[in-house]
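Notes follow the structure.
Removed from the display is one protein chain of the complex; every other protein chain stays in position.
Letters A and B mark the chains as written, and numbering starts fresh at 1 in each.
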Amino acid sequence: MAKILVFTELNGEHAKGVALEILGKLNGHNVDCVCIGKTPKTAIEEMAKNGASNVFSLQSTGLQNYSAEGYAAALKEIIQKNNYDYVFAGSTSVGKDLFPRLAGTLNCGMASEVTNFLFEGDKFLGTRPLFAGKCYAKVEILGPKPHFVTVRPNALGMNAAAKAGTGAATDVSVNVGDIKAIVKEVVKGASEKLDLTEANIIVSGGRAMKNAENFKILNELADVIGATVGASRAAVDSGFAPHSMQVGQTGKTVSPALYIACGISGAIQHLAGMRTSKVIVAINTDPDAPIFTKADYGIVGDLFQIVPLLTAEFKNLLLK
Amino acid sequence: MLNFELTQEQKEIKEMALKFAKQEMQPKATEHDQSAKFPIDIFKKAWELGLLNTCIPSEFGGNGFSVVDGTLITECLAYGCMGMNTSIMSNDLALLPIVIGGSKEQKEKFLRPFTESYKIASFCLTEPSNGSDAAGIKTLIKETPDGYIINGEKMWITNAGFADLFVVYCTIDPKLKHKGICAVVIEKGTPGIEIGKAEKKMGHRCSDTRGLRFNNVKIAKNHLLGNLGDGWKIAMKTLDHSRPLIASSAIGGAQCAYEHSIKYAKERIQFDVPIARHQAIQFMIANMAMKIEAARLLTQRAAWMLDHGIKNTEFASMAKAFAADSCMEITTDAVQIFGGYGYSVEYPVEKLMRDAKLIQIYEGTSQIQRMVVAREVLS
Partner (left out) sequence: MNIFVCIKQVPDTETKVTPNSSGTYIETNSIKWIMNPYDEFAVEQSLLIKAAKPEANVTVIRVGGSKDTEALRTAMAMGADEAILIEASDNLDSYMTAKALKGAIEKTGKKPDLILTGKQAIDDDCLQVPQLLAQMLGLPSVSVVVGFELAGNDLTLRREIEGGTIEIYKLQSPCLVACNKGLNTPRYASLPGIMKAKKKPLTTYKLSDVGVADADMRIKYSAFSLPPEKPAGKKMDAMDAAKQNEVVKKVVGLLRTEAKVI
């Protein structure tokens, strides 16, 4: 049984889903959670329910805004104090930026973006996609402990049978020292929806969308089913959508439960970025488009006719 | 010594030119084919990157490319769009007579400006009644005390509507045939140049093609390349250099059609399998591969000979005819592989087929090339 710390990010009152997925998967180990700042009661309960023994809330001046340096210094203190064997986090914007620096401060190894893992005794064995999911490999971490792991959101899934932990909440005062790079201002993105990398449902448009305005019909569909809208590289390169919406090898790698590809032919670099989606629906006029080889449900048809019908039909179904 | 490997530098040149073709030319090819609009912004960008005027020697501000380097660049640009490449390559064709027949002062005067900003040149040989029979041209040159006067008409002149400089072939007297031919440089704005309307063409639609008239156009003495009567010699040497370039453009177009065919054949399902699994399609694709490789080797040999000071007339013509004919066959088969979709303007291959046809015609038809080969072989 390994001694493990899970860095948990908060989303309002709640713990981010990926941290709970990790907790559920780690059931049976000795697992603590750590948050930055005050941790809301709801979040503590969620962590406890999924198996957290302790929930530490780190507090210091200089932690009000995110900084890799500040967060790393704070986490380093608690990691060294409690001698963890492993430290986990979700592969989110913060996790991706923070964890390499944190691992570096301790000269320790880190496995990025694993999609599954198991423990052989106390030894971590991970699986992760490489080349944007064109292939997978097993990954082991070598060298001094603790070992660091980031896990891709939505990859593990929640553990419905997770055994609850005590969830003892403790505030811990830390000293993060001098910080050079710190967030001064945040400009909210247009979308209030979940990021593509965390979204459960994605509706994506390709070059066949013809222009930026036509993305309106995808937004309408997305609103009905609670999806985030994405785009292919061709659509982004043609100026129909910003790069933050790009799915694929030079965009975001996603694994939602449902991916609806509209007018996307399925270039190899796009398929690489979305092939791990659990269910794929493709709409394309070309019956030979490569996207259909990956689709669970393929509709050979014109997206401008099919998408509004889908929106109406989903509305119909979900209102029942 | 036989070596088929490009140098590191040549690989990088090719890589860069192909990247430009794929990112800047190919995405705009259909649009410009349909609108027949001269894509001057793309040409300017190509000039900034050093893709134009590959024939200008480094002592006059050029990049000092070999003929082989020039063929590599041309092949890539034609891969992006055969029509755009025609307008780009046309500069080389027009400047080559100056490189070959001009004095040091003339090269400095006429070539260097092309390395300092984007300029366009036109090569004016063909006339309404003289195409393949180039030595029969009728445009007249008359010597005056302070220069020359040019009178006559030219036809199918690439870039004519945009040209800063015209290299014009004319004759002292049509009866002298080859011996009377002269090459002169006429600058834009010289009084008496009358530019015709743009021709509507089957392919290479974005390249500018027009007729031209010279009405008592006066030029100074230093605008004559070489001496009176040196024109034919200069023209023939120009063709030895330009034909490998034209052949490369055919290979670039063929390569593009070939790649489209492979991709489509792997995707298109008929009789429950990708059509690439059917032997009929495989044979067409294998033929494409063979022709492209053979044409490329022949072309690079013709270019290599010139780089090594070996007379290449026979090989330049073999390369031009073989590459142009192969390009026509390959693009035609590409349309065949695409079937009904291939015949639709929604798919890229029908344009390639239309573009291919011109390469069998301009710069010496495939038949003229065979005459040259036969003459060299039988002499």
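Details
As a working rule, a contact is a pair of C-beta atoms (placed from the backbone, for glycine too) under 8 Å apart; a residue touches a chain by one contact, two chains touch by 3 or more.
The structure displayed is predicted, hence computed values, not measured ones.
Taking the full assembly into account, the omitted chain touches A, B. Of the listed residues A:T42, A:Q64 or A:S93, the one in contact with the hidden chain in the full complex is A:S93.
Against the chain not shown here, chain B presents residues 8-9, 11-13, 15-17, 19-20, 48-51, 63-65, 73. Although one chain is not displayed, chain A still touches it through residues 66, 68-69, 72, 92-94, 96-98, 100-101, 103-105, 107-113, 129-143, 179-195, 197-198, 201, 225, 242-246, 249-251, 253, 257-258, 267-269, 275-276, 278-281, 285, 287, 292-302, 305-306, 309-310, 313-314, 317-318.
In the analysis below, only the chains that are shown with their structure count from here on.
Remark: chain A and chain B have CA centroids separated by 53 Å (rounded to whole angstrom). In the complex of the two chains, the chain B residues touching chain A come out as 267-269. Every residue of chain A that touches chain B in the complex is listed here, in rising order: 287-290.
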